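To keep things clear, I will list the structure first and then write my remarks on it.
Every protein chain of the complex appears in place save one, which is left out.
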Amino acid sequence: MKRSLLRIVGRTTFAAAVLGLVVFWGASQVMAGDRPVVEECMRCHDVKSYEYEISHSSHAKDKDGKAITCDQCHDPHFNPVTSYYARDEYFDKKIFQPEDFDRMSMQKNVQKSVPAKKCQVCHVDLSKDVKGKKISEIGQLCHDAFEGKNGSTRKNCAGCHGNIAHLPDFDRDLTKNAVFVKKLGDNPMVKEQKGGS
Amino acid sequence: MKLSRREILKAAAASSAMMAIGGPFGVIKDAAAANEPDEWVKSVCRFCGTGCGVMVGIKDGKCVTVKGDPNNHNAGFLCLKGALMPPIVYSKDRVTRPYIRQKGKLVPASWDEAMSLVEKKFKEAVAEGGPSAIGYYGSGQALTEETYLASKIFKAGLGSNNVEGNPRLCMASAVGGYVTTFGKDEPCGSYSDIDAATCMMIIGSNMSECHPVLFKRVAARKQADPNVKIIVIDPRKTNTARIADEHVSFKPGTDLAILNSMAWVIINEEFDNQRFHSKYVTFMTNEKEKVDFDAYMKFLEDYTPEKVETMSGVPAAQIKTIAKMFAEASATTSFWCMGLNQRIRGVWANNLVSNLHLLTGHIGKTGATPFSLTGQPNACGGVRDTGGLCHLLPAGRLIKKEAHRNAVEKQWGIPLGTINPKPGLHTIALWNAFSEAKVKAMFVLCTNPAHSLPNVNIYTEGMKRTDNFMVLSEPFMDAETVKYCDVLLPSAFWCEKRGTYGCSERRYSLLKKSTEPLGECKSDFEILMDFAKRMGVDPKVVPYKDVDDVWDEWRQVSAATPYNFSGITRERMEKESGILWPCPTEDHPGTKIRYVRGEDPNIPDDYPKKYHFYGKPDGRAVIWFRPYKGAAEEPNEEYPIVLTTGRVIDHWHTGTMTMKVPELRRSFPVAYVEVNIEDAKAKGIQNGDDVLLETKRDKMVLKARVSDVCRPGLVFVPWYDANLMINKLTLNAIDKGSKQPEFKICAVKISKV
Partner (left out) sequence: MNRTNLKISKGKLVGFALFSVLLMSVVSLSQAKGIKHLKATDSAADCYECHKYVTPRVAQNWLESKHGVQLMKCFVCHGQPDGKGSIPFSVKPDPVAVCAKCHDPAMQRMKEKFGTEKGCYECHPFHQNSLHHDAYKKSASKKE
């Protein structure tokens, strides 16, 4: 008698949880629908300095001049794969105070959580840039490795092309970021950041 | 079954331990153990004029590895070229037997066949045109004993003063500069000055790529004391400029004006050392008229910072800053190299640097010296000091002076009047004469003129002629000059022969033989002795059974001169790792500072003055009034950009050695043209694009490397690529004094292909 009750309770809870997740996910999709994406994300994630960074990056706008939004790279909410990589931040509840993030320790996981197929929406042909210009010989070798044609890599796009949208202060000394650093300038919003130095 | 926590933990530990055994990043010990040498033999690096000591690791009679000599000046350090030398020795491109050219192709021959032909051709040339119809073109990479021997054979044995070498292309202006300023060649300081300098000026030198281990010492000095100031004066923002406090970029050729301007600032800010220059300096105009300090100040009025800013593009404020830095420091050392030497005003440029040191008194003190960097490992010891040039005799003596000729003839035990009183043809004149078959037979040793001569098309055309004859001693089959030689002799290479190298700081070090020559290779000493014998040179002129005999004679010949290194015996060279001359006795430690009483053994202890520039009759050094004069071929409307050439760290000169090392070859497999970002934008050139370069002489397509290294209006092409020889485009105009060509500046136009 006890055992069957336990089973019913367990199974009901499970079903309720699944239903709740589905409803929540659906609701978040619907509710986000009629507001600008970035503004919507920023209702919970206070990412003003991150927004400043991307607006000065090479990924501020796409090739047609349209602003690139958070969801074009980041997979918001409940994608099990990307959620797995963001699990530490879920548990610490820091996702609502991103300015407190230890960006250095997070960086690898965040890069893993940006799926390659999102980049490939614009970057279809890896032998050219979005404007159709052929990439360098070195770039071609790297992409051959990414596609497994010449050696192989463990990284996704963001793993090698980090710092194309956001630039934490500890990466500002890298030579590959010199142009981006110049564009960021001396704005107090990005001058001093908490967490990982 | 009941399991305790302990047992679970144990199981977990065991399984993770098993996992830890694997992993891809294990340290490779096997390869190292397999190549552990049986012995280490002392030698010197085959590459640049830094002259790092090297220990050659020998296993089973083969060179398997190298490491730095801990007892030489480099304290065990090497650069990437030195560290990777071993594969070059056993390259499949080694010439291992003699060849004779028959019907356009090189055909294998025996030593006797090859040398008989050489003898025949040289004797024919002498019969037809006298001793001036033959010539020798040697190298700053040949051993001292080899160059001394060759010079003696030709000058004393065959009556020909047509003895030249590639140092004419690299150091002649430095020689001219030192001789006109101090009366004697070679630097007066040493590498130790780096460790004490509080300001270092690097001009016309990409030290980090061309003298890496010395640059390391400079950088280490700055790291040890961040107050040390580094000034880098170069129209390219090279890796050397990374450690600079001031990088001065200027319009190519205007460095003479900048140096004069620095002197103006030094005097006008009262930074000059009146006490020093009034006591030890003579002021002389460009017309060799002796004047006074007031005349010098008047001369410099044309070189105020504001005037020089207009002509050079360097802000007046920066000229003032660097002049103050130079003068105010407690000990300033200057370094320079091809940027100043390979110019038609090379001698003047050299003078102007020394001027600053004489004006401020930054000379003859530890940490303060004007130090000319020598490009090749043995241009100093081998060619300059032994007199292996058309106008020189051993130890700085001149062919044109009868007293000098007679002194040398006496030392050599040959009749007075043996040496031809007329100096021979300098390099460009010699190759011009060969190209016209006026010089009919040339002996080329350890150098690659078909790649390294400026405006090289003229000379390769000349080499193609059938009415002149060239014998080439060369270790590598793929050297460009091999395509044109009539006889090719297999030369023993580096660790396969014994001899001396004398590097930039007047240090003579011994290269011990550590492996047997490959195939039928012979040392150049053996080749030259055979040549002398066949040419009928009096055996009394060449009484040597091995290189040590040659060294012993040269050592004793030097005793009568300020070079006096009779204390550098072979025994000492075996025990020690190089000694700086002058070194008059066997217990003398060598000389770090010249021209200073108490440091220089040529100056008696009771000499009344502290400084004695004994190269000059009155004991005073000279501040020369050298005006600014532009390059031989300034950019114009048709050719608006300056083309300059140079090296990269990975390759040595014509690449015949470094291209044998896969790591170095793949680092820079082909030549390229370095274009400034703005110039590239204006021409629509992007990184990797094909760019056509055209000078009045020739044109070439090279891939572009767009960067901010070159200043706008300047392009740079490295000269290591035999398939893209930039010397086809360069100019063979020469410095009137030193006869050194202006490789560094010519006018070019560029366009996207």
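Here the chain labels run A and B in written order, and each chain numbers its own residues starting at 1.
Methods note: a residue touches a chain if its C-beta (ideal position, glycine included) is under 8 Å from a C-beta of that chain, and two chains touch if they have at least 3 such contacts.
In this text, all values refer to a predicted model and were calculated from it rather than measured experimentally.
Participant: In the intact complex, which of the depicted chains does the undisplayed chain touch?
Facilitator: Taking every chain of the complex into account, the missing one touches A, B.
Participant: May I ask which residue of B:P70, B:G130 or B:G598 touches the chain that does not appear here?
Facilitator: B:P70
Participant: Thinking of the whole complex, not just what is shown, which of B:G61, B:G104, B:P226 or B:P604 touches the missing chain?
Facilitator: Final answer for the missing-chain contact: B:P226.
Participant: I'm checking contacts with the chain that's been left out. Which of B:A83, B:I194 or B:L518 qualifies?
Facilitator: Result: among the candidates, B:A83 touches the missing chain.
Participant: Counting contacts across the full complex, list the positions on chain B that touch the omitted chain.
Facilitator: 1-3, 11, 14-16, 18-19, 22-29, 31-32, 35-36, 65-68, 70, 75-80, 83-84, 86-87, 208-209, 212, 215-216, 219-220, 222-223, 226, 239, 242-243, 649-650, 661-663, 665-667, 669-670
Participant: State which residues belonging to chain A touch the missing partner chain.
Facilitator: Residue positions of chain A that touch the missing chain: 137-138, 141-142, 144-145, 150-155, 160-163, 171, 173-176.
We adopt the following convention: only the chains that are shown with their structure count from here on.
Participant: Looking at the complex, which residues from chain B come into contact with chain A?
Facilitator: Per the stated touch rule, the residues are 687-688.
Participant: Show me the residue ranges of chain A that touch chain B in the complex, using the header's touch definition.
Facilitator: 136-137
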